[in-house]
Structures are given as C-alpha cells and as structure tokens.
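Supplied in structure tokens, the structure appears directly below.
Only one protein chain is missing from this complex, and each of the others stays in its spot.
Our next item is chain A:
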Amino acid sequence: MTQTKGAVAFRNVRKTFGSFTAIPDLTLDIEPGKLVTLLGPSGCGKTTTLRMLAGLESPTDGQILIGGDDVTRLPADRRDVSMVFQSYALFPHMRVGQNVAYGLEAGGMKSAEARKRAEEALELVGLSGLAGRLPAELSGGQQQRVAVARALVLEPQVLLLDEPLSNLDARLRRKVRTDIRELQQRIGLTAVYVTHDQEEALAVSDTIVVMKEGKVAQIGTPRELYESPASDFIADFIGEANVVDGRVLSVQGDVAQVELGGVTLSLPSRGQSPGPTQISLRSNALKVTVAGKGDGTGIKGTIASSAYLGDHVEYEIDGPLERIFVVDDESDTPLPSGTAVALEVRPRGVALIPGTA
C-alpha cells in the first residue's frame, strides 16, 4: 500500500462531450512523488484530464486509479486529491485562515485544531500572520500561495495544479514556480501540473506529458523532450525549433551521417534508415558569420530580416533550408538584411525526428 500511495493511473480513459470527443483513449501512469506536467496547446484535453482526476468530470469510459484504488465513480469530495485553481477560487467571504481550514473542517476536524493546522500551512508558504485577512486584501501572489496552502493542508495523495501561474505577472511567475517546485520536493508529494507554457513546464517538471488533440504526443524528462523530440509537433512546441528537410546518408550503429543544407553531420540515428528525413533545428543551434569570413564551411544563406533584442539578435535567413529562424547571442554587430552568411551547425541543438524517413 505504501508503495502505491500517490501513484496515479489512467486506464483506457475516454471522455466525450456530446458528439465531441475530448479524449479518445488515454492510458497514463504517474509515479508517486513526481511532479508531472500536462503540457499542450489549448483544447488538447489537458485540463479535462486533470478535472477527471479531481472528480469534477466523470470519464465516459475507462478507469482512473489513485494510490492503487479505483476512483472512477468516486465524487470529487471523497477523493484524496486537492486542487489549486487557475483563478485560485478563494472563497471571498471567508478570511484567509477560514479558507485554509475549510477542507479540514469539512473532513470533520475540530475547528480549533483546524485553525492551528491552517496557521502551520500558511507558515509553510510564507504567509504566517495573514490568517485574519480577507482574500481581497492580499496581492495576487499572496492569494496564489493561500490557494496552495489550502490544498496542501489536507495532505492529499496527489496535488493538482491547473495553470496556477497564469494570473501572475512574468517576474512573479518565475519565483512562485520555484517555490512550488521546492515545496513539492520537500514534501515528496505527487503533483499533476497543467500548463500551456513550455518554459514553465521545462522549469518545474520531473516528467512532461505533451498532449495533442486528446492524445499523448510524448512523455519524457524535460531534457529528453528538448533534445530528442519524437515528432515535428513536439520539436516545434517545445522550444520553437525549425523543422527542416535533410537526408540520412548512412547509419552505423547508433550514429547516422546526415546531410543538411549542404553540410554533413554525425547525429544519433534514433532508428532512422538512410533516405530523406526531417530534422529539428533549434534556433540557437546555428552560429551566424558573414560569408567568407570563417573557415568556409557551414550552410549558406542570406539574411531576410533581423531584429535587435538587446542581448541577442533574431534573424530570418533564406537558404537551402527555405526560411529558418535563428537566434544569435552575438549582438555587438547585428547584420543587416541582405547580408550573405554562413551558418555553422552546433550538434547540441540538432536532432533527427524519428518516423519521418
């Protein structure tokens, strides 16, 4: 029992709304103690998945397990999960302390004890002493932390977070996501985190589940997803890669020789056999030099447009790969449109996309 506490499993879950199928067939396992992010564009079914886990939607078909128990037919108030809402959903007529103690009292705890525990939870999120305030008297970031405290105080098996940072400004978002991650690791809680922001997902997750049209597009650690995208969709969605055409010349073991825009590279083969293929090319994988200035190797191209952004320059470059998007950290001498350039490839940001041969 202790092994499975906090584990979550979806078994062939299907969800339809009328004639619209939101999730055709989802099977997914989440390990205890991990922070798993459901990532995807809007309408991909990630929030529906989370809400089914919370018990706020019931699946049309299939099974959902929490901690090894089948909870498919269990209403939300009897599931051992708690949720942080996008809007925080703090009860505006209750004080902060009452908000946090709410779930404890619903569970039958004496109000004095509940108040004490609420105070502790508020301390945990760094809000001690604010129990007597109304939610409306707190800043956005503080409200967000109250919502987290209110969910955590119940010590659920699984903590659900539905785009918890989307109502915060960019600077605060970075700090709060670090706080949430730290707290989750300290407690060793299973957490399921929904977001559409790939940077946020990369920053907080143990595992990222990328969803598309109700299906799992790829599961992996942030690094796996970034470095070896399983499809052009992932490559584009995580870190805005250029997806370009290339050709596998030969494969030896795990290593493939690949032709890309006139240059030859050695890349992990990822199951590809010789022939045409698609390649994910990160925007920062190319170093831009004025043609003829370097050693003469590199993909040839012409700058179509450039934008100076302080610490880096963004270029759109025409060449044998059609138009690609390149970010150059060298911003001292931005190159004007029309400049002929050579693009040196750094192997770190380039990957074959499997299954595209």
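Here, contacts are C-beta pairs under 8 Å (C-beta built on N, C-alpha and C of every residue); 3 or more make two chains touch, one makes a residue touch a chain; residues count from 1.
Throughout what follows, contacts and distances are computed from a predicted model.
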**Request:** Pick, from "cytochrome-c oxidase", "Iron(III) transport system permease protein", "MoxR family ATPase" or "Acetolactate synthase", the protein name that UniProt gives for the chain of this complex that is not shown.
**Result:** "Iron(III) transport system permease protein"
**Request:** Check the options A:102, A:193, A:226 or A:315 and report the residue that touches the missing chain.
**Result:** A:102
**Complete:** Among listed residues A:46, A:115 or A:150, the absent chain is touched only by A:150
**Contacting the left-out chain in the complete assembly, out of A:6, A:40, A:55 or A:349** = A:55
**Item:** Sole contact to the chain not displayed, among A:12, A:87 or A:337
**Value:** A:87
**Item:** chain A, residues in touch with the chain not shown (by the definition above)
**Value:** 54-58, 72-79, 81-83, 85-87, 89-93, 102-103, 106-107, 134, 136, 150-151, 154, 160
